[in-house]
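Of the protein chains in this complex, all but one are displayed in their positions.
The chains carry the letters A, B and C, assigned in the order they are written, with residues numbered from 1 in each.
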Amino acid sequence: MVKIETSPQQVTSRKLTVSKAMVEGIAQEMERDPSVIVLGEDVGAYGGIFSSTTGLLERFGPGRILDTPISETAFIGLGTGAAVEGMRPIVELMFVDFFGVAMDQIYNHMAKIHYESGGNVLVPMVLMTAVGGGYSDGAQHSQCLWGTFAHLPGMKVVVPSSPADAKGLMISAIRDENPVVYMFHKGVMGLPWMTKSTHALGDVPEESYTVPIGKAAITRSGTDVTVVTLSLSVHHSLDVADELAKEGIECEVVDLRSLVPLDRATVLESVAKTGRLVVVDEDYQSFGLSGEIAAIIAEEDPRLLRCPMKRVCVPDTPIPYARSLEQATLPTPTRIAAAIRDVMA
Amino acid sequence: MVKIETSPQQVTSRKLTVSKAMVEGIAQEMERDPSVIVLGEDVGAYGGIFSSTTGLLERFGPGRILDTPISETAFIGLGTGAAVEGMRPIVELMFVDFFGVAMDQIYNHMAKIHYESGGNVLVPMVLMTAVGGGYSDGAQHSQCLWGTFAHLPGMKVVVPSSPADAKGLMISAIRDENPVVYMFHKGVMGLPWMTKSTHALGDVPEESYTVPIGKAAITRSGTDVTVVTLSLSVHHSLDVADELAKEGIECEVVDLRSLVPLDRATVLESVAKTGRLVVVDEDYQSFGLSGEIAAIIAEEDPRLLRCPMKRVCVPDTPIPYARSLEQATLPTPTRIAAAIRDVMA
Amino acid sequence: MENSTRLDLYRQMVLIRTFEETILREYHADKAPIWDIGAGLIPGEMHLSAGQEPVAVAVCANLTPDDAVTATHRPHHFAIAHGMSLERLAAEIYGREDGLGRGRGGHMHLFDPSIHFSCSGIIAEGYPPALGQAFAFKSKGSQAVAVAVTGEGAANQGAFHESLNLAAAWRLPVVFVIEDNDWAISVPRSLSTSVASNAERAKAYGIPGERIEDNSLEDIFAAAKRAVDRARSGGGPTLLEVHTLRLWGHFEGDAQGYRPDLDGVAQRDPLPAYEMHLRALGVADDDVIKGAVTEAQARVEAAISFAKSSPIPEPSSATRYVFS
Partner (left out) sequence: MENSTRLDLYRQMVLIRTFEETILREYHADKAPIWDIGAGLIPGEMHLSAGQEPVAVAVCANLTPDDAVTATHRPHHFAIAHGMSLERLAAEIYGREDGLGRGRGGHMHLFDPSIHFSCSGIIAEGYPPALGQAFAFKSKGSQAVAVAVTGEGAANQGAFHESLNLAAAWRLPVVFVIEDNDWAISVPRSLSTSVASNAERAKAYGIPGERIEDNSLEDIFAAAKRAVDRARSGGGPTLLEVHTLRLWGHFEGDAQGYRPDLDGVAQRDPLPAYEMHLRALGVADDDVIKGAVTEAQARVEAAISFAKSSPIPEPSSATRYVFS
């Protein structure tokens, strides 16, 4: 087994999409451990609306890959109960936007049972869910909402951006003794029917390996400005960084990969080096991730920042349907570049 | 009608508890406007588990004060639909901790309909809910969670700490054309069966008046350190400020009163003056209010802070039952005082 | 049913079908050569209602614009049957300023206060607001009723249960309509639902429940009439389940590989069937039918033109309408 810290040591690898890498991680764990099951809406014959379970039904059969009724409270709770009895369920919430119909099972049960039991009960469960917008799916199907999950204690929250991380974090999540919320952006999956980022395809080792939960990755180092980001925005930030390098601006791009636990040290180190900070976050701006990053610095030493930080987030507005409006709310490369130029000015 | 900005101009006032002030605000609006109704669990004969509706059934009858089944999704949604048709429902969610069974109605419907309709539909509704711990009610009945609500766009979020604000903000909330989440801490209500803070009793004008939503109040001015806080923690912070004044430390205590909209200007002005910041927040620490306050400053000018900020929040842990443990997680006067001394050191 | 009603409802079905076919065409028109869900003049998910027209027209024939309808992620047929402006509907689908929601909402979020119409993309969560509309009607002493629609997959969601119980306990003027098209995306009803007919579930609330088979417009009309009359006269809610047909995929782009019944679907199309029925009754002939289609096409194309020429919202206005 290969342990990957930041970028995969190519053992035997090929290029995979995030979606295929995720599925491979799940399949390898299902081979290894008969207690791993997958349940959710359309995870069987359909293979997951965003291809998170393609081929698993054919391989593992309907006893382990289970299509559920549209009853998120019941089937997420079912996952929790099965985990309590020693299984390792991977439960899919089709869109994170639907969390509101089942949040009680998630944050009052899945997340709290271990604590309330004084550590006597384990809940080794993965809740995987699709996030993000950019294709005009409107206010109820385009949100990221990771700030909401990260705010509530008792669940780890991971958000891969690259194929290698998608596989390694999935395996780590499955093996974790704690509930892990695994959030994948539709735009990083490399789906054939959605605009693809070039970063959605990448080297992925064939072997089984884990990526540690709670460690950020410096996906590009630089000296001028720290860009703290995650998920699809990592792809955009890397593209922008390439552009700006031509102008002589060297960005350090930090892919958080995990919100809980949050790798404060990596953020602080980078900001200490660059003195400038841009947070790029596709979740709503206020009371979320960008604030937490600001707090980490303010608690350590506000004077690490030699100029005001910039936030490139979704403003506090429901996500509009019309493309012109939606694009205005998303952290697009244009907005990211403008913010970086601003802090360099 | 009296318009109160920060502290009530005594016209004809008497001392009331927060609970009685809230109920008086509701009753005055119900007299004035027949479209105001109240619904929720045990809001009728019981008068609200935390006395938020005492006496209203007797006064307005079961046609306007409605006990519901334990069906939060149905009755909160009912409130939204009634609001859409021009009523002004006040819906009680008994404990904010239960939001998970009805969050979809709250944030995907109540909060978004106005936007999705391009402004054509109004949802003038109040969702009132009890928050907070301190009496060993355990992990599912002690949370504040205002950060969760403030993170999601489309609802105003108000959190009164004083009797006068409780009444004026309730009246403002009822008259607002937008959905307003009104969060009252059990510990500020002045309930006969719970430890009472001395600040739970205060002057309240008899007349009807509004307190503007979105304006913080400087509840104590000072020059040395800014304490940004809300709800029950305002009471503790004021007590601590009195103590520390004896040592020559002058605290400025900012009662936010409203999280959405957030009064950034008042926070910035105060921090610009004192150069030191302590955020006291009974919600979970990470990805919440304390981060947002840090971000406001980091975006404006990180060097307003002459030393690191301190957060006195609930750590990222489910709220424990045992008193010894719960008290260790709450922002108690002891922790607040320690943090203030720290930033002064 | 009177023949004039038959003809009227037939024409409405033709109008809806024409609308859906036109949106289908337009939706796919500019996504080639590589099909990209976010591309083109109409981006995003698209759930079309072809095959389910009989439910919408037969239910809404019993309503006036004072009555409320809440629909689902698949809302066009009910929107049109309840009288929504085709122009403003199309403009919303195109994401334009003249859309019902000025382009903010999109096809799953249609709000038309003039006919008390709304919908939601969250399964079964359109039911609770309908209770509130019914409550408001009742409080005001109006005779209006609220019709709340979901698919059969939604009948396993908590909101369904809570809404039926509360409506029954408070005797609210609501008609609950389940469109059973056999499928919830790729999950067949038999796998998800523990009871053969959701009408059975009415017993759990002490209210009348009826299942209408065969997508039969006339049976739906009769059952809906009973239910609406009951609600109007203070008799409380009714639950109707209609066995209908999803003629196309769940959404556009759905290859339906999971669907064994696909072969027989075209034969079950309710539109030609009803046309034959009208011919047999002597209510319609070639001219009438051709007239219905021509008129529908003209109206729909006009609506599409209206939509396409409506202004694209200004990016700088993205944060308007969060609060009033």
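Convention: a residue touches a chain if its C-beta (ideal position, glycine included) is under 8 Å from a C-beta of that chain, and two chains touch if they have at least 3 such contacts.
A quick note: this is a predicted structure, and the numbers were derived from the prediction, not measured.
Within the entire complex, contacts from the absent chain reach the displayed chains A, B, C.
Contact with the undisplayed chain is limited, among C:L7, C:A204 or C:V283, to C:A204. Only one residue in the set B:G25, B:G147 or B:P320 touches the chain that does not appear here, and it is B:P320. Residue B:A139 is the one among B:M30, B:A139, B:V240 or B:V343 that touches the chain missing from this view. Within the full complex, the residue among A:A45, A:L78 or A:L201 touching the omitted chain is A:L78.
In the complete assembly, the contact with the undisplayed chain comes from A:P69, out of A:P69, A:P320 or A:P333.
The chain not shown here touches chain B at positions 41-42, 44-46, 49, 67-73, 97-98, 100-101, 134-141, 192-195, 315-318, 320-329.
One chain of the complex is left out; on chain C, the residues touching it are 156-162, 164-166, 168-169, 191-196, 200-201, 203-207. By the touch definition given at the top, chain A reaches the unshown chain through residues 37, 63, 68-69, 71-87, 89, 101, 104-105, 108-109, 112-122, 153-154, 156, 177-178.
Everything below uses one rule, namely that only the chains that are shown with their structure count from here on.
Here A is the chain whose Cα centre lies closest to the centre of all protein Cα atoms.
Centre-to-centre separation between chain A and chain C, using Cα means, comes to 35 Å. Centre to centre, using the average C-alpha position, chain B and chain C are separated by 40 Å.
For the pair chain A and chain B, the distance between C-alpha centroids works out to 32 Å. Each of residues 101, 103-106, 109, 120, 122, 125, 158-159, 322 in chain C touches at least two other chains. Residue positions of chain B touching 2 or more other chains: 73, 101, 104-105, 108, 112, 115-116, 153-154.
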